[in-house]
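Okay, here's the structure, questions in a sec.
A single protein chain has been removed from this complex, and every other one stays in its place.
Note that the chains take the letters A and B in the order they are written out, and that residue 1 is the start of every chain.
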Amino acid sequence: MRASHLFMIALLACAPAQAVTIEQKLPDASQEQVAQNAIGKLNCVVCEGQALADSDATFAREMRHEIRRMASEGATTDDILTYFRARYGASILLTPPVQSNTLILWFAPLAMVLLGAWILWRTTCPRGGSQ
Amino acid sequence: MIRMIPVLLFSVLAALLFVALIGSSDGDVKRANGPLIDQPMKTLPLKDAESADMPLTPEDLHGKVTLINLLASWCAPCEAEMGELVALKDDAEAVQFIGIAWNDSPITIAPWLKKHGDPFDSMRYDPGGRAAIALGVRGIPETYVVDAKGTIRYQLSGPLTEDMRKNEVLPLLKQLQSEADDAR
Partner (left out) sequence: MIPELGQLCLVMALLLSLLQASVPLMQRLCGIHRISGLVRPLATLVFMLIATSFAALIHAYAFSDFSVLNVVLNSHTAKPLLYKIVGAWGNHEGSMLLWMLVLAGCGFLVAYARTRDTVLQHATLAVLGAVSSGFLAFILFTSNPFLRVWPIPANGEDLNPLLQDIGLALHPPTLYVGYVGFGIVFAYAVAGMLLNRIDREWARQVQPWILFPWAFLTLGIGAGAWWAYRELGWGGWWFWDPVENVSLLPWLAGTALLHSNLVLERRGSLARWVALLAILTFSLSLIGTFIVRSGLITSVHAFASDPTRGIFILSYIVLVTGIALFLYARSDFGQPSRVRLLSRSGFILINNLLLLAATGTVLLSILYPLILQLSGAQGVSVGPQYFNTTFLPLAAPLALLAAIAPLLPWDSARRSQLVAHLKALCPALGVAAIVALALRDSAALLVMVGVALGFWLCWGSLRYLHRQLRARMLRLRQLGSFTAHMGLAVLILGITFTALLKQTYEGPITHGVPLQFGDFTLRLEQVTQAEEHNYTVRRARFTIEEHGRTITQLSPELRDYPVRGMQTTEAALYSMPWRDIYLVLGESDYGDGSALGVRLYITPGQQLIWFGFVLAALGGGMALGGILLNRHTKEHV
């Protein structure tokens, strides 16, 4: 947190093992599932690095409450995620979306393995012959 | 030559880290490229001082340049920026200032405004955070500037400093105001 702007909410509530609130579920099980799916895919915006499902910050509770409200009005998980993404940007999603500027992130592991395998191949059998 | 690869890779990494470090110690976050910039402001679910619904609709915003500020009486940086907001209002009379009290009540807000200055034309309340979420707020204080057509043009996270007020926000307000006047 930069000293120059102190987000009060974050300071007070973002520590781990902070108090837990058991929240009321929606009466409709399928709507509750929609809400849980959406909550499970989002980040807590005030506590960096914490998932929304794990944060007890006031704002996080309000977000979960809002998500449940949207689900109870018939929104799908995708609707909810789109709503939040439009307002907070891709960083509110817990998993980076596969888009043009995250391709490197998603394909780098495979690329590294392939590169390494090629180097290994060249150093262990330079003439490409079998053993 | 191949043996120089580790050194070269490391230099790139080091340069990146240096730039990131210097960049991060830069003052406050303004999100000139935030996701809401150039988006039309939608209706915000808010309440008035009597806890009755008083949403902020696009009609309320149409025709006037608006500055929206989210605050709370328990928030120290919000307190710190009030002086700047009052000064800003003095310089930009025609701009509509709307305050949104987040997780706060009229009982505490009214005396707080009296004490620190009240630049707002209208004060509304967001007890459950719905409006804050609709605005993509990550914390308070947060300030938005909306033009006369209802499009969000500027978003500031963090307290308004004198420097920002004079060099960014005030010129922007004046520019948007003259755009609005021309359009009439």
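Simple rule for what comes next: a contact is a pair of C-beta atoms (placed from the backbone, for glycine too) under 8 Å apart; a residue touches a chain by one contact, two chains touch by 3 or more.
Treat the numbers as computed from the prediction; the structure is a model and nothing was measured.
Across the entire complex, contacts from the unshown chain go to A, B.
Residues of chain B that touch the chain left out of the display are 3-4, 6-7, 10-11, 13-14, 16-25, 33, 35. Remark: the residues of chain A touching the chain excluded from display are 1-2, 12, 14-24, 43, 47-51, 54, 89-97, 101-102, 104-106, 108-109, 112-113, 116-117, 120, 123-125, 131.
FYI, only the chains that are shown with their structure count from here on.
The distance from the centre of chain A to the centre of chain B, with each centre set as the mean of the Cα atoms, comes to 25 Å.
Chain A makes touch with chain B in their complex at residues 2, 4-10, 45-46, 58-59, 62-63, 65-66, 84-89.
Within the complex formed with chain A, the residues of chain B that make contact are 24-25, 27-29, 34-36, 39, 72, 74-77, 103, 128-130, 132-136, 138-140, 157-159.
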